[in-house]
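Omission of a single protein chain aside, the complex is shown with its protein chains in their original locations.
The letters A, B and C name the chains in turn, as written, and every chain counts its residues from 1.
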Amino acid sequence: MEKTTIYYDKKVKLHNPILVVGLPGIGTVGSLVGEHLKTSLNAKKFATLQSPHFLHQVLMLKNGGIRLVNNRFYYFNNKKTKQSVVVLVGDIQAGTPEGQYEVNDKIVRFFKSLGGKKIYTIGGYNISSQYTQNPRVFGVATEDKERKALSKQGILIGQANGAIWGSAGLILAFAKKQGIPAACLMGETGMLEIDANAAKAVMEKLVKMLGIDVDLSSMDKIKTETENLLKELEKASGAQQEAAPGPKQPLSYIR
Amino acid sequence: MEKTTIYYDKKVKLHNPILVVGLPGIGTVGSLVGEHLKTSLNAKKFATLQSPHFLHQVLMLKNGGIRLVNNRFYYFNNKKTKQSVVVLVGDIQAGTPEGQYEVNDKIVRFFKSLGGKKIYTIGGYNISSQYTQNPRVFGVATEDKERKALSKQGILIGQANGAIWGSAGLILAFAKKQGIPAACLMGETGMLEIDANAAKAVMEKLVKMLGIDVDLSSMDKIKTETENLLKELEKASGAQQEAAPGPKQPLSYIR
Amino acid sequence: MEKTTIYYDKKVKLHNPILVVGLPGIGTVGSLVGEHLKTSLNAKKFATLQSPHFLHQVLMLKNGGIRLVNNRFYYFNNKKTKQSVVVLVGDIQAGTPEGQYEVNDKIVRFFKSLGGKKIYTIGGYNISSQYTQNPRVFGVATEDKERKALSKQGILIGQANGAIWGSAGLILAFAKKQGIPAACLMGETGMLEIDANAAKAVMEKLVKMLGIDVDLSSMDKIKTETENLLKELEKASGAQQEAAPGPKQPLSYIR
Partner (left out) sequence: MEKTTIYYDKKVKLHNPILVVGLPGIGTVGSLVGEHLKTSLNAKKFATLQSPHFLHQVLMLKNGGIRLVNNRFYYFNNKKTKQSVVVLVGDIQAGTPEGQYEVNDKIVRFFKSLGGKKIYTIGGYNISSQYTQNPRVFGVATEDKERKALSKQGILIGQANGAIWGSAGLILAFAKKQGIPAACLMGETGMLEIDANAAKAVMEKLVKMLGIDVDLSSMDKIKTETENLLKELEKASGAQQEAAPGPKQPLSYIR
């Protein structure tokens, strides 16, 4: 249990899989896209990543059970495109640089072992302090061919600068080493902790890149849903739990 | 000395042991329950856990000796139920996520090597900012069977949410992996650092689950005792000791 | 990917190489000298150092690509002196003592494997809170012979005291162990984050020690350039990017 480990929940047969990484981060954009994609595709969980570099906590479930905080792999075998979509979602990212290198290297190597063909990581691009009504989508990619493909979809290439932190960035660097083309799509966002509007903008681009059908008319619901969720979380944050010495931090399902 | 290690203080013969984990945490509920159970059962120490992930300090003893901060295993062979009770108490929990994973994995594996059959971890559930006269007891468990058994005792199942930090939570997750049924009992508590009232509420449920006789009429004494202890600690905290560079923190016997 | 690693970008033939270490630090003096030297000599990149002890981030490039934060080795084969100059520049230094020991030990061993003959590390010596018009250059060295050579150039020996942090210091200590003579040149600096004046003072001494020709008349441009860069960075810092939980920090090209 002392090392980052990926467990198979069940064996699956995948076809030239594309990975979408939707983990917690700026504006919760990654998690929102990942969770919505997973649900829309009715994707099934097949592997779980646990790491001592995540926090030392278990989450209480509605049925009275518990589970360790983790990252989870879901898959969907797309019959139209004959290509599997793998979605990575999770409660948390590693809390130290060393942990981040270990976890993200494991993710890329695992995806390579699945015969992985391409990776999209999702994030927020925090560019102003104001809510953006019509958020732009910025992109970076490890290969020129992919940058052109993104550009064709109206994703802005070469217009973002600075650093990409965590999984959304490191996975690109490690994928490059492993010879897997990879891109990061970032929704323009402001200071909102959960920005469903930015997530929707990314989602609209992503479904085109993946060649999948997702009910985009339903996308507006996310905004309302997450705003409701946000309110519930705020109410719930009055309740704190058994804590060991260490950093405390409220943990929400989508974060 | 560089790794977390469990030393046998003496060899013991245990019968289908149940482990109760009563370590420092919210409201000191875990430590209060662990220490009281240990004393009431006249349980004997048989093993000691030391870890470089605890703090770099030794405690000064009344006889002029010292010992490293640690976690300690006590046992009681219950003749009535033919089942041994093992109580884990300690001065401290590991201070990093990585340390927590290592220490709690060691605890579960060690208990499995003893032929362990079940684990109860004890904690506080910090739900309000006020002192609670009649604290409720919340529970989570790794198996449905155990959740029903807890529920029968009036322990609230599926009504707590959020995260359980540290040993009280991680031990459940690791026990599940090792195939040992495990539950966490949490006493409702407010902002008190030492909440004997919450501990008493948990204790009343715990003795029933363990099928042991503990003088519950004497339980009220804890409240007074700990309040007195608290006052003494406050007085003593004027005295600080030889310190190496690093985080400083007063350390009390029960914490 | 989990350990500090140095990759060859191309194989090179070096002649008794001298290493100049110009990494981020006080007053950005190290980076300024390193970057200017690299550019002036038209030095070519031949090796890249990556480390999990750097931050968990990738930098977005102008072409829409990315790269991990790293340290980079450049070389210049000086035909006059028949001696190669190797310049080490980078985005960042390791964030923990343990990381610093690992990274700098790797740097020295790598340079030794290249047949390295001498090392100069560059830094700032923060001696006052005011801008210094005519900054002095202070030096320390692992060997008496080198201290005399520095002294002859007007570099002040034995007049600085206190500690040298990070690569500029540890590389000297590790070079001593490996039998490679090493010195640190420090430009007197105040509270400026980017002090091109201090860098210029060091540069004037350094080119003499290296026996190379660098257009010193052009040195004054750095001052203006970096002041402009500084302004741009300040503007750009309004834009933040996809971030994982962890310490955030704006990252600039020269820092």
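The rule is short, and it goes like this: a residue touches a chain if its C-beta (ideal position, glycine included) is under 8 Å from a C-beta of that chain, and two chains touch if they have at least 3 such contacts.
Not measured: the values here are computed from a predicted model.
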Visible chains that the absent chain touches, using the contact criterion stated earlier
B, C
Specify the residue from the set C:89, C:140 or C:212 that touches the hidden chain.
C:140
Would you indicate which residue among C:92, C:137, C:196 or C:210 is in contact with the undisplayed chain?
C:92
Contacts from subunit C to the absent chain lie at residues 23-26, 29-30, 92-98, 100-102, 104-105, 123-128, 139-142, 144, 147, 157-158, 160-170, 172-174, 177, 184, 186
Suppose we count only contacts with the excluded chain; which residues of subunit B make the list?
1-2, 52-69, 95, 236, 238-246, 248, 250-251
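We adopt the following convention: only the chains that are shown with their structure count from here on.
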Interface sides of subunit A and subunit B: same vs different residues, half threshold
different
Mind checking the centre-to-centre distance between subunit A and subunit B? Centres are C-alpha means, answer in whole Å.
37
Would you mind pulling out the distance in Å between where the CA atoms of subunit B average out and where those of subunit C do?
52
